[in-house]
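Of the protein chains in this complex, all but one are displayed in their positions.
All chains are identified by letter, namely A, B and C, in their written order; residue positions are counted from 1 within each chain.
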Amino acid sequence: MTRFIAKRLGLGLITLWLLSVLVFFGTQVLPGDVARRILGPFASPSAVTALNKQLGTDKSVFVQYLNWITGLFHGDLGTSVATRTSVSSIVFPALWHSAKLAILAFIIVVPLGILGGVLAALYEGRFRDRLISVGGLSATTVPEFVWSVVFILVFALWLGILPSTATAPPGSGFLTQIEYLVLPALCLVFVLFGYIARMARAGTIESLEADYTRTAVIKGLPYRTVVRRHVLRNSLLPTIAVVATQAGYLIGGLVAIELVFNYQGIGQVLYRAAIQKDFPVLQSAVLIVGVVYLVATLLADLAYSLLNPRIRFESSS
Amino acid sequence: MSSFGEPIGSSVTAADSPAVAEPTVGPGPDEAKVIRREHLALLLRSKTFIAGALILGFWIVCAIFGNLIAPDDPLRTNPVAALQAPSSAHLFGTDTLGRDVLSRVLVGARDILIVAPLATLLATAMGTLLGLVTGYFRGFVDDSLGRLIDAILAVPVVIVGLLSMVALGPSTVTVIFVIAVVFTPVIARTVRAAVLSEVQYEYVAAARLRNERAPYILFGEILPNVMGPVLVEFTVRLGYAIFTIATLSFLGFGIQPPAPDWGLQIYQHYGLISGGYWWPVLFPALAIASLVIGVNLLSDGISQAFER
Amino acid sequence: MSATAPEPTAVQTAPALELRDLEVAYRVRGVWREVLRGVTLSIARNEAYGLVGESGCGKSTAAFAALRYLPRNGRVMSGSILVDGEDLLSMNESQVRQLRVSKVSMVYQNPTAALNPSIRIGDQVAEVYALADGGSDGSDERAREMLSKVQIADPASVMRRYPHQLSGGMNQRVVIAMALATNPSLLILDEPTTGLDATVEGEVLDLIKTLREEFETSLLFITHNLGVMAKMCERMGVLYAGRLVEEGPVADVFDRPSHPYTVGLLRCIPRGGVRKDKETLDTIPGFLPQLGADLPACVFADRCGLAEDICRQQEPPFHRVSEGHCSRCHFYDRAHTLPRTTGAPPVLGESARQEPVLQARGVQKTFHQEGHAIHALNDVEFALKEGETLGLVGESGSGKTTLARLLIGLSPPDEGSVVELDGAQLAPTVSKRERDQVRALQIVFQNPDSALNRRFSIHRILGRALTMLTGQRGEEREEHLRQLAHSVRFDVRLIGARPAQLSGGLKQRVAIARAFAGDPRIVVCDEPTSALDVSVQAAILNLLVELQAKQKVAYLFISHDLGVVRYLSDRIAVLYLGRLMELGPADQVFESPQHPYTEALASAVPTAEGTERERIRLVGEIPSAASPPSGCVFHTRCPRYIGDVCKTEEPELKEVEPGHFWRCHYSAEQLRELQKTPPKPRV
Partner (left out) sequence: PNVTRVSPPQTKPPKAGGTIRTGIVAPAAALDPIMISDEGGLAVLGQSAQYLVWSDKNLTLRPVLAESWTHDHTGRVWTFKIRRGVSFSDGTPMTAEDVAATFNRLSDPKVGSNALSNFDGVLSKGNTKAIDPYTAQFTLDAPNGNFPYLVSSDNYNSVVLPKNYDGGWDKTFIGTGPWKLESFTPNQGVSYGRNPRYWGQPTVAERSEVTFYAEEQAQTLGILGNQVDVVAHYSVSGGRALITNPDVRTTQFRSSSHRQIHMRTDKEPFADKRVRQAMALLLDRRALVNGLLATKSDYGNDSPFAPVFQSTNQSVRQRQLNVAMAKQLLEAAGKGAGFSTQLLTLTHFELPDLAQVVQNDVSVAGINLKLSILDPGSYYGSSKFGTSPWLDSTMGITDYGHRGVPNLLLTAPLSSKGPWNAAHFRNPQYDQLVAHYVAALDLGAQRAAAGKIQELLLDETPVMFPYFYYFLTGARLNVSGVETTAMGHVDLSRAGFA
């Protein structure tokens, strides 16, 4: 087990390094320079040169990359060239914001999706199944920003029961913060429900057909008990793994929702950093999303092995 | 369920599957044709498949003959007639530039039906290649390519989109490229898993035992057997491609105006919903949803019918 | 066969299970297809009833029908099912459930899949009690008692484990424990030992026998294996294409089979030490009809050597052969005269060459897994002569497949291992071997479904093999291909078909043809018939013998089935935990003196004759190859354990008689003496 975790962490580090190299080469294609981005297209060239010098963005990108990597080993993510504040003061609050939203969305959508998927599986091929499968699918296909606007319209503007932005006023209590996050989380619920339900459905169907389910029925267990005790446990495993792969998307991929709800998540940070060519922020933010993604998949695998006693011993065979 | 130990990797043998005709009596070679015909019959009996095919068929007709069907020129602007609510003159209303939404939705099928399948096809091709290679050659190749795949998977779509758009310029080709980059690792993973289970089959060992080279084993022997998962993955990804194109449009990296692309239409008008102008968003959104659902129904239908 | 006589009380007059004219159909592609065509049978209280038949004839369907648990597309079309006299088909759901809880239980093959992988054994067993009593008080305790009844040594610790942590045999005991937990009146066993090792199978069967006596349960026992049937059952039925064609007391049926199908089945299996050079095995020609096919009046007519016009026109009645023994054959009284389908055995000339074609010395194979070194093979040494068959036996996990893969170059042996072909050292992997060497050494795998690419036609599969191995092309290749197909008795007209369209036997023929495409010198056969029905198995074995006679090819023949190995092999090698325990001429290996391990293996095999020698129990599980026992690796389970010497000193592989080697501290004489009596069980 520890071996397994250690190996995964090691591989994870390599992946993260590759990730930073990818981003590094990627950012090379962005035109213009940082000072130009900051001062705008109409600023005078001498101002641009002066500012680039001040920011250190006149140095070669390799040097910048090296500086960033060196800083990283000292636990320093560097300084944002656009806002000239420390990268950690930008990235970590954003990460926290993203995490809050993601967690809330997960808390709502995972049980719902699983419930939906299981119901669909139990009524496979019948109306309820169609309703859940096709309904979930339809919800998933509508882009999240459309859901955002629709929900704001209904819940914030017409009914006036929920705020139209996601950022709670400073100093708000826990419940208020949640209140502010309900709408964006709801969008994610709509986007993810179909996906999770689909997985849960497939897993449940598979486990309904398994020999052990047959054993349980033949034992004479009531159908409910069979489903609860014998089917669900095994059917949820693949769903967990799948849900975890969504963590990267939930943390770094919500630009559209974050923009519409004016929420300072890591998606917005990424987007802005890329547009402003804010290399240290971009690198760090991508790295963090990468870490979240890798940790989430690792945790999922661990959870998987906890729930599935077989895995622990077979992990690398 | 054969009574003598499970055949490796296939819990359902041909004999148990109701979908495959398995004559225990040796059949003639044209039995293959019969089977194909039975597959077809089975497909045609599947409501899921039929519904999907009808929806997709409708949009394909629109894509091909959209300009003929559309009541108006989807590109002609008339700002003074902007944002008219649906009426008999404009069944779906007009957009901010006074264009007929119905015409744009009908003609818009073309862009998505070219871009999404092309992008998905590219991703499927690359992902299949990667998946075959990483699944077959374990060890170093798998480890290093695997890391790379992981790394690409971890790059947020925004970044891929932005960088590609800047590097390649805003064009349909860029959109195709972005989707391909984003989907390739996902498909590679699925294919790799399929290959891993396929490699356990002894026909692969048998091929090695007659000195076949790796490329033949990969493409000649294994590929035909993983085409099932590849096909399913293709259709599933196709749905997501449509969705992703819309999101890319939202971030400004998508298909370029004045193309009547659905995602672009939604992006251009979503802000107007709060002003009560729902029609330029609703209809393209419905179009996207129906297309994705159609594709998914189709793929469900196919995979049910061909389930081994 | 010592069932206690049923007590004639009022309640117990009703049979435990009664099927009356049961017709079951499956809906396939919209059409209802008949599986069971009017099956009538009755199992008395305390009786053990066996059901045999080829794969697909409807045995499992009958079993599941008795529990009213048919697949979703299955339906009882007519007839009735009575359990303890109660009509199952008219019950409502909760009554059915109650019946499952209290009266009928079932055990089927693949016990590991039958247990929930994510629930502890204890909970799964206790669940049954909780269900029966409505509360869970004391159910753990009762579960433990039950587990010890099925002879699980340390029930408390087993209860805490998960199914994957136990061996197949242990899991099957657990399943049996669950099935018997509520003392059902009927226990259905659907091939409960298929897939288990012979030694484990023996134990499980013993266990069932013991428990049956203790619990006074009726059995419906489904099996392929006539030997198992003979051992376990009092009465048996033979099922063919959903029809019961013969029924009667087991001994009667075996002594005087009165249906040509039964006769055929019995002739398929190598019995009583028959050898390939003495006798060919008989086979049943043709195939089982398809599901729902239109059948002649006598369902077996199409495959029957005795069939006459009447068989196709008039359904034979259930003739009474003797007391309780009936046969559905017009010619039941001359069924035993069924003509043989195969001719005299081919002449297997002794090879002139004495030097071996294949020689293995000091072969070693270590797998590395999660930091453990698994010594799958250790110091294996043998030689194979031209035209000779070396049988390789051993329990599951003993390294048979590993050795096979290593010889043909699919996985490299450890440094220092020597494998020579015609005196020339072979490269460790196939890609480094010369073409002639690759041609010379081929394999037939266990499962033809997996060994043939399901996307390709037979033509392509064989054609490609020919092209790659012989370099032939065009018309020359086509000609060779036809010859090849002919030589394995594969109908050339089917050459365009894909594997899925062929039956298992035909597929295995293709696999054999492929192995023979390059005129090999040695063919490794890794359990080539264990996925096949007995009748098909016989045909394949005949084919192998025939090819050997024609081509002087040598076989390394791996099998679990000692009867088959004995039939086919000239010499036999016994593997245990990666070590060669015994190697010698086939007859010598099967007669005393034997290595104690071989002795135990051989004693575990039930034979169709029912002439059974006392089974020697092996205590405990096979040790893990990652940490093999010290000294003689078999000492932990050896029934003839001597003492500390076995623990500390690994015996040499020594020649005890000319050409007969074993790895034991005992001498041949000592063992010969000892083996006159069965060993005392070890504790």
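Going forward, a contact is a pair of C-beta atoms (placed from the backbone, for glycine too) under 8 Å apart; a residue touches a chain by one contact, two chains touch by 3 or more.
In this text the structure is predicted, and so the values were computed from the model without any measurement.
> Under the definition given at the start, what are the shown partners of the omitted chain?
For the complete complex, the undisplayed chain touches A, B.
> Which listed residue (A:P45, A:P111 or A:G125) would be found touching the missing chain in the intact complex?
If we include the chain that is not displayed, A:P45 is the one touching it.
> In the full complex, which of A:W68, A:W147, A:F261 or A:F279 touches the chain missing from this view?
A:F261
> Among A:R36, A:K100, A:R198 or A:K219, which residue is in touch with the absent chain?
Here the residue in touch with the unshown chain is A:R36.
> Of the residues B:I50, B:L97, B:L118 or B:L286, which one touches the chain left out of the display?
Answering carefully, the residue with contact to the hidden chain is B:L97.
> For chain B, enumerate the residues touching the unshown chain of the complex.
So the residues of chain B touching the unseen chain are 75-83, 96-98, 162, 165-166, 169-170, 252, 256-258, 268, 270-277.
> Contact with the hidden chain only, please: which chain A residues?
Its contact residues with the unshown chain are 30-33, 35-51, 53-54, 82-85, 89-90, 93-94, 149, 152, 156-157, 160, 163-165, 167, 169-170, 259-262, 264, 268-269, 272, 275-277.
Just so it is clear, only the chains that are shown with their structure count from here on.
> Counting only Cα atoms for the centres, state how far chain A is from chain C in Å.
Centre separation, chain A to chain C: 51 Å.
> Quick check: how many Å separate the C-alpha centres of chain A and chain B?
Distance between chain centres, rounded to whole Å: 23 Å.
> Which residue numbers or ranges of chain B touch two or more of the other chains?
In chain B, no residue touches at least two other chains, as defined above.
> In the complex formed with chain A, which residues of chain B make contact?
Those residues of chain B that touch chain A are 143, 147-148, 150-159, 162-163, 166-167, 239, 242-243, 246-247, 250-251, 263, 266-267, 270-271, 273-274, 281, 285, 288-289, 292-293, 296-297.
> Quick one: in the complex, what on chain A touches chain B?
Per the touch definition, chain A meets chain B at residues 11, 14-16, 18-19, 22-23, 26-27, 29-31, 134, 137-138, 140-146, 149-150, 152-153, 157, 248-249, 252-253, 255-256, 267, 270-271, 274-275, 282, 286, 289-290, 293-294.
> Can you list the residues on chain A that touch chain C in the complex?
Per the stated touch rule, the residues are 3, 210-212, 214-222, 229-230, 233-234, 237, 307-310, 313-317.
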